[in-house]
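Note that one protein chain is taken out, while the other chains of the complex remain in position.
Up next, chain A:
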Amino acid sequence: MTEIIISIFLLIGGALSVLGSIGIIRFPDVYGRLHAATKSATLGVISIMIGTFLFFLFVEGIFVGKFLLTIVFVFLTAPVAGFMISRSAYRVGVKLWDKSIQDDLSGHMIHEKKQTQQKVKT
């Protein structure tokens, strides 16, 4: 019974990782790709880690805290990484997809640029 549950966790993790990779190829621009990369990869890794943790706990009888720590750190780092990549991509000037509808950030960026220019002058 435990083996079935462990295999389900591992299979879900593997499937999510594969789907996330397909998503990275299929989405049209950087920002869309980050959606696939942050979400699917996070849950995929977490699911595999839970499966491994359960395997060591029930089959081998060892409590391995490292796996739980891995889950915590993946949870913490994945959104931050997505945030930093998208932020720097926008600042470097990577274009949005042609069919994008709205861009509220461009006005903010122009405003920010003006302020820095003024600071340089004074």
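In this section, contacts are C-beta pairs under 8 Å (C-beta built on N, C-alpha and C of every residue); 3 or more make two chains touch, one makes a residue touch a chain; residues count from 1.
In this text, contacts and distances are computed from a predicted model.
When the listed names "Transport permease protein", "Na+/H+ antiporter subunit E", "Sugar ABC transporter ATP-binding protein" or "Acyl-CoA dehydrogenase" are checked against UniProt, the chain not shown comes out as "Na+/H+ antiporter subunit E". Within the whole complex, the absent chain has one touching residue among A:K66, A:K95 or A:H108, and that is A:H108.
For chain A, the residues touching the chain absent from view are 16, 19-20, 22-23, 26-29, 31-32, 34-36, 38-40, 42-43, 75-76, 78-80, 82-83, 86-87, 90, 96-97, 99-105, 108, 112.
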